[in-house]
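Excluded from the complex is one protein chain; the other protein chains are retained at their positions.
Chain lettering (A and B) follows the sequence in which the chains are written, and residue indices restart at 1 in each chain.
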Amino acid sequence: MVTYVSLIPLLPLAGFLFLGLVGAKVKSEKLIGTIGSLVVVIPFVIAVGIFIEMLGTPVEERSHIVRLFSWITAGKLSIDVAYQVDQLSILMTLIVTGVGSLIHVYSIGYMHGDRGFWRFFAYLNLFIFAMLTLVLANNYVLMFLGWEGVGLCSYLLIGFWYEKNFEKGTTGDAAKKAFIVNRVGDFGFLLAMFLMMSTFGSLTFSDVFTQARVLPVGDTTVMWITLLLFLGATGKSAQIPLFIWLPDAMAGPTPVSALIHAATMVTAGVYMVARSSILFALSPVTLQMMAIIGALTALFAATIGLVQNDIKKILAYSTISQLGYMFLALGVGAFASGLFHVMTHAFFKALLFLGSGAVIHAMHEEQDIQRMGGLKKAMPTTYWTFLVGAIAISGIFPFSGFFSKDEILWKAFSSGSYILWFMGLCGALLTAFYMFRLVSLTFDGSPRYDEHRLHPHEAPKTMTLPLIVLAVLSIVGGCIGIPAILGGGNQFEHFLEPVFEQANVKLALPVSESVAMEYLLMIVSLSIAIGGILAARYVYLRRTELAEAATRRFAPLYRLLFNKYYVDEVYDATIVMPIKKTSEKLLWNIVDVRVIDGTINFAAKASGFTAEILRRIQTGVTQSYAIIFVVGILFVISWLFVR
Amino acid sequence: MIPIEYYLLLSAFMFCAGVVGVLVRRNAIVVFMCIELMLNSVNLTLITFSAYFGDPGGQILVFFVMVVAAAEAAVGLAIVISLFRNKQTVNIDDINILKW
Partner (left out) sequence: MIFEQVVFFFLAAVAASSAVLMLLQRNPVNSALFLILNFFSLGGLYLTLRAQFIAMVHIIVYAGAIMVLVLFVIMLLNLGDGRRLREVLSFKTYIGIGCSLALFTELFYILGMKGRMPLMPLAPNAQDIGTVEFLGKVMYTTYLFPFEITSLLLLAAIVGAVMLAKKKIPE
């Protein structure tokens, strides 16, 4: 079964090519939607097959490399297009294809009637192809190809409705912002690759990791490599300082936000760090930095999400916050926990986004939650699934979010970073609060919109079915990661253990035997979450005037949070404007016009000038030419004679 | 017995006289005649070497040079005629259409 792994990325690529080339001619939306979805569903089935087969094989034999062809051979550099099938990549593949298929089916309903229906599915297929290449690659260069590919598709899909206006500009501006900010991160990735090439002489995972194993902890080159890799990850996974593109990316259609900016692309950074775990284990400085930035981002984004009014913006900041948790996990050495959260987050965040999409559709493109309310009567399925997602993200037992988030907090605490644990805890409180603020304002209470003009109704089956599936997954998805103290076998961690074996050896994490502490922390986080939920429901359902009073009392703080700490404005003033001005005044006017053009013009003028002088030789009179003959003969004779 | 250099020097003298004529005279036909003079000086050199070294090749070459000179004379003078027809002059200073 493993040999079929090459079909997994190739089918979506075929879908993209087909839909891209002939999709415009196909009139039937059903056909396009079916083809677009099938080329993701079939890979999912194949991935499941490979997974089952993998479970049946002994642990040492679970890693395979399927080589397709040799891509680049230049001197010492030899890069193949080859896929590495092991526990980590099959996990990511399952997530990508599984959640991806659900979103494809959802999009059939969501994008119904859109002029660019075929284009949407073509881009989605291209995205799936790029993402699969990223997770299945066996070397950094192929992974980078997928990395760039998902960045490109992100750009294409954010700016999908390219004529639409969005905040201060167009959707095209938001797409460009995403792409350019990602580029800064990619620069870090590239530099890391160069360093790796010069240090290890190869970019294939197996070569790099085998050589890295024998290096001492704290090696400086590896530290730089990992710092640069982490820079790339902050770009793709929207951490401080490169998170600014994700809220703007909400300009795209909601399925895009669900797939790319919640479930898959943003987790590429997490995957990349997990894959390079041995390198990060050798560099405690980077791990420390990652944990701090992760926790900081988690808290920071949660505070912003607290006061936003656009339903998708809230979810966007929530995504940034949850990604912070994942990096916190990676930073304290709990690689498997980080990936566990990736999986559960994919389930409930995709669910939340798709649910919000249904709401937006029903409210005829209204996205401001202050203008919603009472929708639970009109859209029951959406309400219940959304509620499930909200409970999961708040971390309530026994939903999946509880297990993954709790594990991260426990690992942070037990590795000694109490401050980070506390930050994570505050973040969890805020998460519960703003999620239920969202639920209460949108679904509960009485309608705050004009009921005579707007008649929201439930979404069609193509949209509600994926919601239900994701809701089920959000509930039971945690079962494979139940920790030992609660009686579970934590199959998830054990499954991924071989991948992180080498890293764990280097990390030498302290194994905490304190069962009581673990129970205590679990109860603390659970109660915090429940407290947050109850507080939110109290404020927004019973005593809404409390919210308004708080807004007035803490007006400056409110403004700061609402304007996202003015980060965009600061970046604009310190980075964007200076670059623009320099380019315009200096590089364009002086370098391009005067220096480059001037040199060319000067060369032309010089040759013209010389020619003016030299053309006087052509007198047209034969005898002057004859004189030159004779002079030449004189020289030739003398030269011959001297020889 | 005449030293070979005498013949060679005479031939050099005639050649240079021809060069002067080509560079200085302005009548096209006179220039042409000076060219013939130069050709003849070369002929003299060839015959000299042929006689002093016993190689008939020199005289054969002179034969061919004469053939070529004859052909060249015919064509060259035809050109002069057509030139005269067009420009009504054989002053080669006036024939300068190729001037820049």
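Throughout what follows, contacts are C-beta pairs under 8 Å (C-beta built on N, C-alpha and C of every residue); 3 or more make two chains touch, one makes a residue touch a chain.
On a predicted model such as this, the values are computed, not experimentally measured, just so you know.
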Discussion item. For chain B, which positions touch the chain that isn't shown here?
Written reply: 1-10, 12-27, 29-30, 32-34, 36-37, 40, 43-44, 47-48, 50-56, 59-60, 62-64, 66-75, 77-82, 84-85, 90-91
Fill in: Contacts of chain A with the absent chain, listed as residue ranges
623-624, 627, 630-631, 633-634, 637-638, 641
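FYI, only the chains that are shown with their structure count from here on.
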Discussion item. Roughly how far is chain A from chain B, centre to centre by C-alpha average, rounded to an integer in Å?
Written reply: 90
Worksheet item: chain B touches which residues of chain A in the complex?
Response: 615-616, 618-623, 626-627, 630
Worksheet item: Which chain B residues qualify as touching chain A in the complex?
Response: 19, 22-24, 31, 92-93, 95-100
